[in-house]
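There's a structure below that I have some questions on.
A protein chain is absent from this complex, but the other protein chains hold their places.
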Amino acid sequence: MKATWAKGLSYLTLTSILLAGCASNSTKTESESIGTSSGSSIEQSAKSGGVVRFAMATEVDSLDPYQSAATDTSSMMDNVFDGLFDTNEKGELIPNLADSYEISEDGLTYMFQLKEGVKFHDGSDFSAEDVVYSYSKLAGLKTGEPMNSKFAGISSIEVVSDYEVVVSLKEIDSSFIARNIVAIVPSDYEQQSKQPIGAGPFKFKEYKAGQQLVLVKNADYYLEGKTPKVDEVQFKIMPDAQSSILAMQAGEIDVLPGITEQGLMQLGDSVEVVSGPQNMVQLMALNNSFGPLSDIRVRQAINYAIDKDSIIDTVAEGKATKLGSNFSPAMDFYFEEGLENFYETNIEKAKQLMAEAGFADGFDLQLTVPSDYQFHVDTAQMLASQLQQININVKIEPIEFSTWLERVYTNAEYESTVISFTGKLDPFEVVGRFVSDYPKNFVKFDNEKFDSVLDSAVKEKDEKEKANLYKEAQRILTEEAGSVFIMDPDRSIAMANGLTGFKMFPVQKYNLEDLEFTE
Amino acid sequence: MKYFLYKASTFFATIMFISIIIFFIFQVIPGNPAQIILGIDADEQQVIQLEEKLGLNNPPMERYIDWIKGIFQGDLGDSLKYQTPVIEILQDRIPVTLSLAILSILLTVIIGIPLGILIARTDGKWYSVILSTLTQLGIAIPSFWFGFILILLFAVLLKWFPTFGYVPWSEDFVGAFKSFFLPSLAIAVTNIAVVIRYLRNTILDQSKMDYVRTARVKGLSERSIVYGHVLRNALIPVLTIMGMIIADTIGGSIIIENVFALPGLGNLLIQSITSRDFPLIQSLVMYIAILVVVINFIVDLLYRVVDPRIRLKG
Partner (left out) sequence: MKKNRSIPLYIGITLVVILFIMMITSLFYTPYDPNVMDPQARLSPPSLEHTFGTDNFGRDILSRVMEGSKTAFLIGTLSVTIGLFFGFLIGALAGYFGGWIDEVFMRFIDAMMAFPGILLAIVLVTVFNTGMQNTIIALGIMSIPSFARIVRSGFIQVKEFDFVKASKAKGAGSTRIIFKHILPNIMSSIFVAMTLSFSGSVLAEAGLSYLGLGVQPPDPSWGRMLKEAQPFIASSPMYLLITGGVIMLMVLGFNLLSDGIRDVRDKKA
């Protein structure tokens, strides 16, 4: 739900690793596999070209990549802009505008080797100047006010040569490298919000508010084997989910991202489905500073009382991964296994814990949910009926999302809520929201050990050790019953028969360049 | 002339009241609008800047006058979400809603009037009762639900019309007509029922009038009585409900545009409400209300032209 441009990477160490070595290998294998698959599909009468029509539920918030905050917008516009790196399906970093990078011994300076011969959509050449321009803008080096807090840690950025650039950080931050997938924009071009220009596989063609966003193929794309196969992609803005299903049924839409199980049932065999975990965490957030909930026994009792499987079966039609902590197995490198059954549903035990805490007769609990999200509202209804069994009298209070942001997320004026957080590639961004002094720690989780574990994780250079620290943090969160971590609902994308190439990423990403019609 | 002057003065008084209602409704919004608009990651500095931009620090009277001044100067302020002048956004959206409204009113007239006449002429017969009860279903059906049924039937199963979207008239006339037909029908169904009910009642009332009896006595055929006299006199009162129908049509488009993904004013209104784009909502509501008043004003004048017997009533 909350979106940022900073996604992340996983498997890189802080010592100077030449990304070119391992990563170009991975790109090679990838382009090979694409080569073979497209090669063979050419024989099977693949037709290049064509127009792909997406149904999008939300409007574009801003065409300017630095001003946009909506996940849907960035998923679309990500195809217009390339960053120094990109992510693959496993959440690993792969080179885009940069070929490789080196990190200094003290971990404070990053040297990026850039690709040569890349052109922006306006025909201008890409060089180190553009990276300096883009990062200076994000970090607010000239104005003193960062446009994006994730880049506030940059102290300076310098051009070494036309294709080499050095970024210096204020302090060690193992999460920084993952943020380099942010869009690089041509220097001194200030019209991004009207006519966006990037170096990505697609060019911006037009945007009509409330109607559509159209991208066209960039035939001169610099990455080999990644030149788009379709000519044009149209994102149709369709606010009503049921209408978009009907539109797909009538053959007026080719891709429907984020379709429900019921929608798929309605479409039947007329579509192909790509689906998988989306690296999301849906949780029943418990305000640890609210009366009864400040008692760990009450929080544990709630965890024992809730039957996640039944919620998954009902609300997500069984298409979700059960969670035990604030982490999805979609990022398996950092994922602590086995927590999902830490609190096996056990009403007796829950009642006993409630009694120990002095709440044998239960208490009233307000459950605030953003009414714009039917999924959460449905979950809340199930939670209310399950918690009734241990005498917790849940009162559902649906509020508009904008009010939710203000009251719950910003001011933490609530007792409990249901919400989900979309996937981030950097593990710190996922679990970091429970650090006691994090400004948006709306759960009011306060645990010294947890704080110190995460602090060392950020400073840890060894990748393996870093992963262990993040795993430990997840375990603490579960043991302390910080909240009820429910599920990672699968994301399903329906595609018209004959359209192939869509892949699932640990973040919401539309790899338009791989799409092609095969019949 | 005196009538016109009176009507014009009431017209302006109404618009003034509308502007006051809208302005004060939006003053009651709980909390700090600037904070709500900027959302979660807003920094104090941004909030203060936006407060100034919205003029939230000026006294209400001053803000009201500024707003009214802006309206007269064609400056409705900037949308916070789209960051463009509200007036430009409205210009984009108005053709869609207007096309929808006009087509829907045409459908109402084309379907409603003949059907109303038929039901009135066959009054008392069993099929007339069934028909009139059936048409009343039109008022009873939730419009968005009817919209779905139309899409399912005519767009998905029969494929006669597109399921969604908007084609400008200038691009493809037939395409535009097709894209507006189903949503217009979904809005019109309520109004068709209203017209039928009203027309049936007025025709029946007229039939009891003395002149009809006289005509019958004179030996005029039932047909010529109905079409020559009754209908003419019955249709004039129908004009008076046109104003109400137009308001309903515009109201209906708010919901139906969301069902059919049409980028009109209604769709915009819902979008701007979810994003708390107050300058846009305020102007949008004002625009729609003024539109309704203007149309009513025109209907009023037309009514007077059609039926000179109407005199100025208090």
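A and B label the chains in the order they appear, each numbered from 1.
By our rule, a contact is a pair of C-beta atoms (placed from the backbone, for glycine too) under 8 Å apart; a residue touches a chain by one contact, two chains touch by 3 or more.
Worth saying up front: this structure is predicted, and the values here are computed from it rather than measured.
S.K.: List the displayed chains that the omitted chain touches in the full complex.
M.R.: Missing chain, whole complex, touching shown chains: A, B.
S.K.: Which residue among A:T143, A:S161 or A:S310 touches the omitted chain?
M.R.: Counting the whole complex, the residue in contact with the absent chain is A:S310.
S.K.: Identify the residue among B:L199, B:V212, B:I281 or B:V299 that touches the chain left out of the display.
M.R.: Going through B:L199, B:V212, B:I281 or B:V299 one by one, B:I281 is the residue touching the chain not shown.
S.K.: Which listed residue, B:L199, B:L269 or B:V299, touches the chain dropped from view?
M.R.: B:L269
S.K.: So which of A:V166, A:A241 or A:A357 would be touching the chain we can't see?
M.R.: A:A241
S.K.: Applying the definition given at the start, please give the residues of chain A touching the unseen chain.
M.R.: Per the touch rule, chain A residues meeting the hidden chain are 241-242, 260, 262-263, 265-266, 310, 313-314, 371-372, 374, 377-378, 380-382, 384-385, 396, 398-400, 403.
S.K.: Touching the absent chain: which residues on chain B qualify?
M.R.: 10, 13-15, 17-18, 21-22, 25-26, 28-30, 123-126, 128-129, 132-133, 136-137, 139-145, 148, 152, 197, 201, 205, 247-248, 250-252, 254-255, 258, 269-270, 273, 281, 285, 288-290, 292-293, 296, 314
The definition used in the following text is that only the chains that are shown with their structure count from here on.
S.K.: Using Cα averages as centroids, what's the distance between chain A and chain B in whole Å?
M.R.: Whole-Å distance between the two chain centres: 42.
S.K.: For the complex, give me every residue of chain B touching chain A.
M.R.: 31, 35-36, 39-41, 81-83, 89, 92-93, 148, 151-152, 155-156, 159, 162-166, 258-261, 263, 267-268, 270-271, 274-276
S.K.: Mind listing the chain A positions that touch chain B in their complex?
M.R.: 2, 59, 61-62, 69, 149, 193, 208-211, 236-240, 242-244, 246-247, 249-250, 252, 372, 400-403, 405-406, 409-410, 440
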